[in-house]
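A protein chain is absent from this complex, but the other protein chains hold their places.
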Amino acid sequence: MSDVPAVKAALKSQAVETPSWAYGNSGTRFKVFAQPGVPRSPQEKLDDAAQVHAFTGVAPTVALHIPWDTVEDYAALARYAKERGLTLGAVNANVFQDDDYKLGSVTHPDPAVRRKALDHLLECVDIMDATGSRDLKLWFSDGTNYPGQDDIAARQDRLAEALGAVYDRLREDQRMLLEYKFFEPAFYTTDVPDWGTAYAHCLRLGPRAQVCVDTGHHAPGTNIEFIVALLLREGKLGAFDFNSRFYADDDLMVGAADPFQLFRIMYEVVRGGGLTSGVAFMLDQCHNIEPKIPAIIRSVMNVQEATAKALLVDRDALAAAQRSGDVLDANAVLMDAYNTDVRPLLAEVREELGIDPDPIAAYRASGWAERIVAERLGGQQAGWGA
Amino acid sequence: MSDVPAVKAALKSQAVETPSWAYGNSGTRFKVFAQPGVPRSPQEKLDDAAQVHAFTGVAPTVALHIPWDTVEDYAALARYAKERGLTLGAVNANVFQDDDYKLGSVTHPDPAVRRKALDHLLECVDIMDATGSRDLKLWFSDGTNYPGQDDIAARQDRLAEALGAVYDRLREDQRMLLEYKFFEPAFYTTDVPDWGTAYAHCLRLGPRAQVCVDTGHHAPGTNIEFIVALLLREGKLGAFDFNSRFYADDDLMVGAADPFQLFRIMYEVVRGGGLTSGVAFMLDQCHNIEPKIPAIIRSVMNVQEATAKALLVDRDALAAAQRSGDVLDANAVLMDAYNTDVRPLLAEVREELGIDPDPIAAYRASGWAERIVAERLGGQQAGWGA
Amino acid sequence: MSDVPAVKAALKSQAVETPSWAYGNSGTRFKVFAQPGVPRSPQEKLDDAAQVHAFTGVAPTVALHIPWDTVEDYAALARYAKERGLTLGAVNANVFQDDDYKLGSVTHPDPAVRRKALDHLLECVDIMDATGSRDLKLWFSDGTNYPGQDDIAARQDRLAEALGAVYDRLREDQRMLLEYKFFEPAFYTTDVPDWGTAYAHCLRLGPRAQVCVDTGHHAPGTNIEFIVALLLREGKLGAFDFNSRFYADDDLMVGAADPFQLFRIMYEVVRGGGLTSGVAFMLDQCHNIEPKIPAIIRSVMNVQEATAKALLVDRDALAAAQRSGDVLDANAVLMDAYNTDVRPLLAEVREELGIDPDPIAAYRASGWAERIVAERLGGQQAGWGA
Partner (left out) sequence: MSDVPAVKAALKSQAVETPSWAYGNSGTRFKVFAQPGVPRSPQEKLDDAAQVHAFTGVAPTVALHIPWDTVEDYAALARYAKERGLTLGAVNANVFQDDDYKLGSVTHPDPAVRRKALDHLLECVDIMDATGSRDLKLWFSDGTNYPGQDDIAARQDRLAEALGAVYDRLREDQRMLLEYKFFEPAFYTTDVPDWGTAYAHCLRLGPRAQVCVDTGHHAPGTNIEFIVALLLREGKLGAFDFNSRFYADDDLMVGAADPFQLFRIMYEVVRGGGLTSGVAFMLDQCHNIEPKIPAIIRSVMNVQEATAKALLVDRDALAAAQRSGDVLDANAVLMDAYNTDVRPLLAEVREELGIDPDPIAAYRASGWAERIVAERLGGQQAGWGA
C-alpha cells in the first residue's frame, strides 16, 4: 500500500483497550508473584492505564471487571477516568469466583445459583448505564470436569435462557460480546467452547449480540484468522481479546509468541473492514513475571506493528496474484509487508501525535515505575487469580 | 437401563452404512499397499459389502463415491445391490482428484473450474435420483497451503454460491450433508474447517442441509460429543463419518483408538434422540494394512458395542445425580455402563437376528476371503488414494 | 491369561501411593473451591490416607510435599503413619512457591537463588533419612515465558549442577526421581519438558536417578505407553504420577479421561516387568470439585482395573499374532482383555484381602466423611495451589 498518509491515519485512529485487571497481580495455579507498586483500587488501575495511553496515544479506554472493580459510584469512576484522558470501556461480568459457582453459574444445575449469576449479569448492565460503556463482555467458566457430570444439552438450554434475559435488558446502544474458550478451568466440557457455539447463540439473540475472539482460546493449530474472516463476513465479530500463547491459554503479551499470526489476523481485520466497523480491540493478558505497565505498552505497540504491516499489504498486487492462481507471488506479496520493519513508520506516527517515538524509553524515563513503588505502600494489591 | 428388550430392539434397528471405497486399496502419501482380492468394480465392492451385512445384520446400505463408482446404469447398480440384500446409500461427490482442482473446486479462483466442480455435484444429484439415495455428502478438500494464497472470504462466497445451486437442485426427500475437516490436504486454510462453518452454511441453506460429523476431522482435544449434543439440539446433525485417530485424520477402525470417546458420542446420540431421527451412521475409514472385510465387520461391531453401552446408561439415576450436583455419582453411573461387557448381549441380539453370534469367526469360516483372492485375478483394483 | 490365581496375587501385591496434597484443597488459577472437612495438618492428611488404604487395601504409602508437610519431627510423623497402617513414601521438594523463584529455582540466573533452592532439595534428603523414604521426587516449574528471557543451554548447565549435588548426597538405598512436564507454569520453555531431557540427565547422574512419568505432562497426542516401554527397556523408569487429562495438565482422576490409554500403559508395565521392578505407582491429582477421599478411592480402583485387564491379556496368543503379522488378531487379543468387565474379579480380590468388595459404598457407610466435616472446624485448611 503506497498511500502512507492513509496508513498513518488508520494507525492514529486505532484504539486498543486495556483491561483493568492486567494492572493487578496475576499468576498460575502454582503461584501468584506479587509485584511492588501494583494498584490497590480501581482508581489506581486507571492511573496506570492513563500512563499507557499517555505514552502510546492509542489506549484511551479501559475495560472493567465486576466485582473486581466494584465501587460505590460508577459515574464518579467514569469522571475519574475522564479527568485522566480515559473512557471506561467494556464491562466484564465475573461469575466464576464465588463458592456457589463450583459447578457453574448460568448453567448450574441449581436454579438458585443460576438466578444469582443472572442477577450479577444484569447488575453489570446497570453499571454500563452508569459508566456509559457500550459493551458487556461475557465469558463463562461454566463446564464440567467429568463425563456424565451434567447434561450437555440441558446446560445449553440454561445458557440460552440467561443470555436471552440479559439481551432483553440491553439498551439499543449497548452490545453483548460472547466469548468462547476451548478449556480451562473446566476440563471435560466447556459450555461455550468454540466460535460456533458463541455464533449460534448470538445469531438467535439478535444483532447486538456478537462474538468476542480471544486469541488464546482455541484448540492447537486452529486458524484464527479464518474465524476472523468468517465472523466479519457474517457481521458477527464484535471484539478481540488479545494475548498470545505457545501452549494453552498462556495469556502472554500479544504478538510475543507468534507475531506472524497476529499479522495475519490483523490482515483479515483490515481486509474485512474490521478497523472501522466497531470491532473492539482489547488486551486480555497476564503479566505474571514481567512488570505490568511496560508489558502493556509493549503489547499495544505489538498490535500497532501488526496493524501497520497489515495496512501495508499491496492489496491490488495480492488480488491479481490470487486471481491468477500464482501461489508463490500471492504469498510473496503478503510476506513483503510482513518483512517490512514498520518501527520507523510508527515512530513518525507517534511524533505526529505529539508523543515520544519510543514509548518504552519514555515511560522508563518518566519515573512512574519508581513513584508507584514508593507511594503504593500498605493496602491490598489488586489481584486477578484465585 | 433395565429394559433389556428395548435395548435389544434399538440395537437390531440400528443401521451402519459402509462406504464402497473402504473395500478398495488405500494408504498414505508414502505408499498404498495393495491387498489380494480387492474389488475391481463397484459391483465387487457391493459383493463384499453384502458379506459385511450378512455377518453383522446391521449394515444394509452402501455409500457410493463418484467418480470412483461411476457406472453406465445406476438403476442397474441399485438392482444389483438389492439382489444382495443391500440398498445404495449416500452419494459422495469427489472433487479433489482432477488436475483442475489443484487450487480448489467450488472455491477455485477460476470460474471455469468452479463451474466444472458444480456440474459434478449436480450430476451426483442425478445419480441419487437414479439410485434412490437420500443423501448427498459433500466434503471439499478446498483450501490453501500458504498465507495470502487466496482470499478467505471470497472463497466463502464461492462456496455459498455452489452450495445454494446444489441445494436448489435437491428434491424434497433428498438431503445435503456438509462435512467439515480441520486440515489435509490443504495445510493453511481449509474452506470448511469446523462444525461452525458447516453449520452456518447449512443454516442459510435450509432444513435439508445438515452437518456431517467425521470423528477424525477435529483439532487435537476437541470434545466431539459436545458438538454432537449441540447439533442435535439445533436439529442440524445429519450424519456421522465414523473412524478413529490418535493424531490427525488417521482413519483407523472406529473405536480402535479411543473406545471411551465413541461411547460418549453414542451416549449423546441416544440422549439427543439421534438413534431415531434420521441421523446416518456411516463408516469412513482406511484399512491400509489390515484386511478390509474383517476390519469393516470389526468396525460395525465396535459401533454396536458403544451403542449398547450408551443404551445401558441408567438415565434416571444419571439425571438424579446430575440434578443434585453429585459429580462422582454422576460420573459413576456413566462409567458403570461403559465398564459393562456388552459382548454377551450383542451375541444374543445376533442370535435373535438369526446370524452367528461371532461375526468375525463366521466370516473367516465362510471362505469368502480365500475365494476373492482366488477369483479376482487381473484387472485394476479399486483404490482410494492418489 | 488363564492363571487367575496369579492375576489375583499380582493385584494383591500392587501398591498405589497417594499424595498428601490431594487430600487438601486445590483448584485452578481462577478459583480454589474449599471443601468442608479438609485436613489442616500433615497428620490429618494421614488420617484420610489411612481411610483410603483401609477401604482399598492397596494404598499403604503416602507421599509428602515439602514445605507443605513441614513438621518439627519427621520421625514422629513416620510413627504417626505407622500407627495407622501407613508408611511415608516419596518426598517431593517444592521449589516453586517462594517469591524468590519467580524466574526459576535451580536454574535461576541468580546464584543466590539457586543455592537457596539446592539447600531445600538437600533438606528434603535429610527428611528422607528421618522418614525412611526411598524416593526423592523432583519436579521443577523452572522455565521461561518469553523468547530470549534466559539462555536455554545455561539453564541446563545450572540444572545439571544442582542435580549432581543432590545425587551425591543420596544414600545408596535412596533414589532420585526426575519428573518432566510439557509446560505450565512456564509458557515458553520448561527446563525439563520431556522424557528425553529427564532421561539424559538421569543417564549422566547414575543408576539411582530415574525418570518419573506423569501421565498428564505430555504434548497432545503423545504415545505415553511407548515412553513407558522405552524407559523400562533402558532400566530408567522409576515411577508414575497418575492422573488423567483431556487437554493439558488437567489432573483429573486417573482413568477418567481415557481408560483405554491407562490400560495400554499398564500393559506395557506388565510386559516390561514394571510391576515387580521397583516402579512406584503414585497418584498426582487435583480433586477441585469432587470430594477428595472417595475420588482418591475411585482413582486407586481405576488403576487396579487397568492393571487387572493388563494382566488378563493372553500374552501367548498376542505374541503369536504379532509374530505372524496378523494385525486384526493381535489387536483383538488386546481388546479382548480390555473389554472384559474385571469388577467381579476385583471384588473377589478384595474379599480375599478381607475388605469390602465395594470400597466406595463401604467408605460412605463408614461415616468418615460426616465425621471430618463435623470435627475439623477452625484452623487453616491445607491447600495445594497458589
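Each chain gets a letter, A, B and C, in the order it is written, and its residues are counted from 1.
Just so we're on the same page, contacts are C-beta pairs under 8 Å (C-beta built on N, C-alpha and C of every residue); 3 or more make two chains touch, one makes a residue touch a chain.
Quantities reported herein were computed from a predicted structural model and do not represent experimental measurements.
The undisplayed chain touches these shown chains across the complete complex, A, B, C. Shown as candidates are C:Phe33, C:Phe96, C:Phe182 or C:Tyr363; the residue that touches the absent chain is C:Phe182. When the missing chain is restored to the complex, the residue among C:Ala330, C:Leu345 or C:Ala382 that touches it is C:Ala330.
Touching the missing chain, out of C:Ala229, C:Met253, C:Val300 or C:Ala382, is residue C:Ala229. For subunit A, the list of residues touching the undisplayed chain reads 220-221, 223, 246-247, 256, 258-260, 289-291, 294-295, 298, 305, 327-328, 331-332, 338-341, 343, 360. Listed here are the subunit C residues that touch the chain not shown: 103, 109-110, 145-154, 156-157, 182-183, 188-190, 193-197, 199-200, 203, 218-223, 225-226, 229-230, 232-234, 260, 264, 268, 271-272, 318-319, 321-325, 327-328, 330-335. Residue-level contact of subunit B with the missing chain is found at 26-34, 96-97, 99, 101-103, 141, 145-147, 182-185, 187-188, 220, 245-248, 250, 252-253, 256-257, 288-290, 385-386.
Here is the rule we go by: only the chains that are shown with their structure count from here on.
Separation between the centroids of subunit A and subunit C, computed from CA atoms only, is 38 Å.
The set of subunit C residues touching two or more other chains comprises 220, 246-247, 256, 289-290.
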